[in-house]
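Only one protein chain is missing from this complex, and each of the others stays in its spot.
The first chain written gets the first letter, and so on, giving A, B and C; residue counts start at 1 in each chain.
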Amino acid sequence: MADLAHDLGHHDEHESLGVDNRKLAMWVFLASEFMFFGALISTYLLFKGKEGMAGPLPRELYDIPFTSVSSFVLLMSSLTMVLAHNALTRKDQPATRSWLLATALLGMVFIAGQFFEFATFIEEGMTMRTNAAASGFYLLTGFHGTHVLIGIIMLLSLFGISRRQGSLSGGQGLNLELVGLYWHFVDIIWIVIFTVVYLIP
Amino acid sequence: MSPAGPIAEKIDGLWWLVFWIAAVIFVLVQGAILIIAFVFRDKDGRKEPKQIHGNNKLEVLWTAIPALILAGIAVPTVQTLFELTNRPDSALTIEVIGHQWWFEYVYPDQGINTANTLVIPAGQPVELIMTSEDVLHNFWVPQLAGKRYLVTGQETYLNLEADEPGEYWGQCAEFCGLSHALMRARVVALDEAGFEQWVTDQQQPAVEPAAGSLADQGKEVYLNAGCTRCHVIEGVWEDVARQPPAPDLTHVASRSMFAGASFEFNEANLRTWLANPSSMKDGSLMPNLALNDEEITALIAYLETLK
Amino acid sequence: MSEPAQPEAHHHPSPRQYVQIALLLAVLTGIEVGLYYTEPTFGRLVTPALLILAAIKFGLVVGYYMHLKYEKRFLTGFFGAGFILAGLVYAVVLVSVLILPRFG
Partner (left out) sequence: MTTTASRSTIFRRPTATKGFWSWITTVDHKKIGVMYGYTAFAFLLIGGLEALLLRLQLAGPEGQFLSQAEYNAMFTMHGTTMVFLVIMPMSAAFMNYLLPLMIGARDVAFPRLNALSYWIFLFGGLFLYSTFIFGTTGAPAGGFLAEEVSRLGSAPNAGWFGYAPNTEPQFSVGTVLDYWAIGLQILGLASLLSSINLITTIFNLRAKGMRLLRMPVFVWMSLVVNFLLAFSLPIIAVALWMITFDRQFGSQFFQAANGGDPILWQHLFWLFGHPEVYILILPAMGIVSEVLPVFSRKPLFGYAAVVFAGAAIGFLGFGVWAHHMFSSGISTVAQAAFGLSTMTIAIPTGIKIFNWLGTMWMGRLRFTTPMLFSIGFVAMFTIGGLSGVTHSVVPADWQQTDTYYIVAHFHYVLFGGAIFGIFSGLYYWFPKLTGRMYSERLGKWHFWLMFLGFNLTFAPMHWLGLQGMVRRTWQYASDTNLGPWNMVVTIGAFIIAASILLFMWNWVVSKRRGAEAGIDPWDARTLEWTIPSPPPEYNFAEIPTVTALDDFWHKKYSEDEEERPVRRDTADLLVEELEHTGNNPGKPIHLPGPSYFPIAVGLSLPVVGYGIIYHGEVWGVALLAVGVLATITSFVGWAQEPAEEPGEEESPGEEH
């Protein structure tokens, strides 16, 4: 889709790859985030099967139905995100705002699900200190949750700007697309986590 | 480097092969730089240089030749590597346990537990099965073999062999805290008969000092000054509060070095050590038992009887 | 990958298509969870199947929602480079820590 904001002024003087600076930066940032989450996931995989560790192991406590619901919630938030973006291309500001809010709310539901899951695990005696697998699990899902939280803050600030200024245009339009990219990225990381960490024995 | 065992010799042979190849390349490249600098320096009257952009034939050449040289090096590397790491079947196995700042050696088949000085039979392969109780250590005796880490919670293996009887020095090569520099290893290779004799001596319990002698008083000091919390002396005191225990003192005098094989086992060193251990090895886990001079003298007399 | 409808000229998937993709993703997740419960019966087959399903979902979201399918080639290049590099490097770490020690 063409950039929402027209290419800003000084692009024609330069030999550029034809993609807006901020979008190019976001894609490079997301590529480097793969290394970040890759390290966390492989650390968990290393400790997942280790014998001789004290205390309950994460895979003994998983509540798959509950987690699959929160995965579904995150998937749907990707849908509402992309609908928000679609609404903006049609310059339908109220729809954009409502979809933005929907995405943020779904994100919060997901975070609530994570806290609830953490609470039940801690109750059942698995904390960060119990064993390496638990530490790996908490660090991975914790950092993923933090990224979702940052996404929610960005979504809400976009929502705020849009309500105050009545519309999202020019630079902010592109910002919505970037927040969308970030949000979808956090979603596909969860897709990998859900499969590799929760489902695979 | 002066290797003194078959394993160290193989490594040494490989090293000198690679060294001479590197030396030849070194001379060629540095020579080229000097010649270029001299021949093409900007003297007056020198014309502007031809604007050459590159030469594909040359590029291919100086990619292929280094590749060939490296392939040449790679073959013996992989051979020696697999040769030196396969675990010999008929070798004396010794367990090496790393502690903060001393090596503990356990001879499972002979039931001996000693520290700092590793005694091995000359001319026989020896396999060290190594682990660590606290941080990473790295057992290295340059003349006998390469170095291998002692990893907490894992076992690593190192093959060792000395051709001739003699004394070979080594050191912990992986930074392990405050007194890393004072964690040394002394390997003594004995001939067949010598080793047998050493094993039987080590298996005996501690020598009983003559009643009423200074050594006997030393034994009393050992029993009630708190040494028994950490140190075992076979036949005198075995079950120790601190796990893992400190060095076994049953035959401490036979080791001629103490405290991470960094200090001569003599009266002066022992006196400073017993007065304030951390003054010699900063951060040492041995507390200052605040012994007075008589107690230290008696203790030293007793320790010297523990051959 | 199933192509619900050929995207029109201005290469924007329409809202209807987005919803279709979302449903497809939901169905795939359902299958994954279902597979999880059949683990005792299928045994070894489950893991590869789960990985394939995850890859499809991954591709769907990246291709359509992140719009990578319609972007310039090198963007896929950067993003792919990060993904492949991470995959390769961490595969080597996992292999050298978990599998290779068995060979001594």
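Here is the rule we use: a contact is a pair of C-beta atoms (placed from the backbone, for glycine too) under 8 Å apart; a residue touches a chain by one contact, two chains touch by 3 or more.
Computed from a predicted structure; not experimentally measured.
Asks: Given that one chain is not shown, what are the shown chains it touches?
Replies: A, B, C
Asks: Quick one: which of A:Ile64, A:Ala132 or A:Ile200 touches the chain that's been left out?
Replies: A:Ala132
Asks: List the chain A residues touching the unshown chain?
Replies: Within chain A, the residues that touch the unshown chain are 8-11, 13-17, 19, 21-22, 24-25, 28-29, 31-33, 35-36, 39-40, 43, 46-47, 50, 52-54, 128-136, 138-139, 143, 153, 157, 164-165, 170-171.
Asks: Could you pull out which residues of chain C are in touch with the chain that's been left out?
Replies: Looking at chain C, the ones touching the missing chain are residues 81-82, 85, 88-89, 92-93, 96-97, 100-104.
Asks: List the chain B residues touching the unshown chain?
Replies: Its contact residues with the unshown chain are 1, 8, 10-12, 14-15, 18-19, 22, 25-26, 29-30, 32-33, 36-37, 40-42, 46-55, 58-59, 62-63, 66-67, 70, 73-74, 77-78, 80-82, 84-85, 100, 134-136, 138, 140, 142, 145-149, 151-154, 156-157, 169, 171-182, 184, 262, 276-279, 282-288.
Everything that follows uses one rule, which is that only the chains that are shown with their structure count from here on.
Asks: Give, as an integer number of Å, the spacing between the C-alpha centres of chain B and chain A.
Replies: 51
Asks: For chain C, what residues touch not just one other chain but two or more?
Replies: Answer for chain C, listing residues that touch two or more other chains: there are none.
Asks: Within the complex, which stretch of chain C touches chain A?
Replies: It comes out as residues 10-12, 14-15, 18-19, 21-22, 25-26, 29-30, 32-33, 35-37, 39, 46-47, 50-51, 53-54, 57-58, 61-62, 64-67, 70-72, 74-75, 78-79, 81-83, 85-87, 89-90, 93-94, 97-98.
Asks: Name, in rising order, each residue of chain A that touches chain C in their complex.
Replies: Contact set of chain A toward chain C: 1, 17-19, 24, 27-28, 30-35, 37-39, 41-42, 45-46, 49, 64-65, 68, 71-72, 75-76, 78-79, 81-83, 86, 89, 180-181, 184-185, 187-188, 191-192, 194-196, 198-201.
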